[in-house]
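Below are the structure tokens for one structure; questions will follow.
Entry: chain A
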Amino acid sequence: MNTNDTILNIENLKVYFYNDYGQELKAVDDISFQVYKGETIALVGESGCGKSVTSLALMRLIDSNGKIVGGKINFNNSDLLFLSEKQMQNIRGKDISMIFQEPASALNPVYTIGDQIIEAITLHQKVGHHEARKRAVEMFKLVGIPDPEKRLNEYPHELSGGMKQRGMIAMALSCHPQLLIADEPTTSLDVTIQAQIIELMISLQKQLNMAVILITHDLGIVANMAKRIIVMYAGKIVEEGDRHDIFKNPCHPYTIGLLRSIPRLDIEQEKLDSIPGMVPDPSQFPQGCRFRNRCSFEDEQCLNQPNKVNVSLNHFVYCHHWKKINQHSIEKCKIDE
Partner candidate 1 sequence: MIVLRREFYFPSGVEGLIVLIFYIIRRVLFIPITLFGISLIVFSMIGMLSPYQRLATFISSPDRLKSENVDQLISMYGLDDPIPVQYGRWFKNLLQGNLGWSYVGKAPVLQALLQRFPYTLELTLYSAIPIILIGTWMGVLSALHHNRTLDHSLRIFAVVGWSFPDFVFGLFVLMIFYSTLGLFPPGNLSLWAEGIVKSTSFRSFTGMTTIDALLNGRLDVFINALRHLVGPVLTLTYVQLAYILRITRSSMLDVLQRDYVRTARAKGLDERIVINKHAKRNAMIPVATVSGQTIVGLMAGTVIVEAIFNRTGLGSFLALAAQQLDYASIMGGVLFFGLILIIGNLLVDISYAYIDPRVRLD
Partner candidate 2 sequence: MKKILVLTWLLVFVLGISVAFAEIKNPDTYVYLHIGEPDTLDSGYAYDNASGEVLTYVYENLISYDGVNLQKFIPVLATEVPTVENGLIKDNGTTYLFPIREGVKFHNGNDLTPEDVEYSFERNILFDPANGPQWMIIEALFNFQTLDDLVADKVGTPLTEMVDENGNLINPDDATKLIEFYQQVIDPVIEVQDGSVVFRLVRPFAPFLYILPKHAYWSNIFDKETCVEWGCWDGNADGWWKYYNVKKESSPLYDKANGTGPFKFTEWDRTQQKVTLDRFDGYWGEKAKIAQIIDWGIDEWGTRRAMLEAGDADQIYMPAQYLDQVKDLDDIKIESGKRITVTAFHFNWTVDKTSDFLGSGALDGNGIPADFFSDIHCRRAFSYAFDYDTMIQEVLLGYGERPPSVIPSGMLGYNPDLPMFEFDLAKAEEEFKKAWDGKVWENGFKLTLLYNTGNDARQTACEMFKENIESLNPKFKIDVQGVQWPNYLDAYKSGKLPAFVIGWIADYPDPHNFIFTYFHSSGVYGGPQGEAYINFAQENLNPIIEAAISETDATKRQNMYEEIQKIAYENVLGLTFYQEIALFPMKTWVQGWEFNPIQSGEANYNGVYKAE
């Protein structure tokens, strides 16, 4: 994967929120990563670790009480942070588009699903209503919605959860974006529908040669879809690497803990290992490594900020004792694909 076809390069992104008490919450604290054309990258972590905020920051849709305080977001070699709102609007939905977790509430209840898609198409592709309608039907077929002509005229509340998510995807992809951000796309769907949606996204990605940022806390989905995985914890990246590296050779204690807490069918497990303690309150992050108070390998060295260490090609970790931890985990249990 050579570097010149990077479509997105985030450097030292910082996004802080200010709550009613005037405290500053460092939701995203100095994040950097790249996304390559046609590649699926997964942002993984417990809820509240800043992965959604990162995605919203990308689209510059941060709520009113939050602010992007630092860093750069280079997309197609222009920094999104310096674009005017007008320029940003041209990008949203055309070059970068997004789908959300709750299909039920993500679609406007008072307009038919057709209207909402046609609106996106006419906005970005400067085509007449009739032509836009034709393209919407095509998109519906693409995402596998049966009898698209009839479905276009129906209101969101008349569609099932899965159907709505397919509609969302159709809308997001209607203008063939270069980058799709999928924020927990399958979380609210039941398992059978989840599988269909994942297959759909994989096939669409190939067809449209589109980069996808998949945001989820479900490692199962990540294993299926993502080429590269970024593990986030408390607003920071703790480990980054290819799928093989992360699943086969996890170095950061948090990543290991995550992997160990997945229920396995193939081996006997009386008790699931879970990570002790709770995600710290964003207003009082511990000094130095933010995972240290839950890390069994904690020592005074962890008091200062761990820096980025290159474990192998494209595999990085932010931990002082990653070697020791890595060794420990390999011996403890063989984890295969």
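We adopt the following convention: a contact is a pair of C-beta atoms (placed from the backbone, for glycine too) under 8 Å apart; a residue touches a chain by one contact, two chains touch by 3 or more; residues count from 1.
Inclusion criterion for the candidates: all candidates are chains of the complex that A comes from, given by their letters.
Given the structure is predicted, the values throughout are model-derived calculations rather than measurements.
Trainee: Which single candidate from 1 or 2 touches chain A in this complex?
Mentor: Result: candidate 1 touches chain A.
Trainee: Mind listing the chain A positions that touch candidate 1 in their complex?
Mentor: 59, 61, 85-86, 89-94, 97-98, 100, 102, 105-111, 119-120, 123-124, 153, 155, 157, 168, 171
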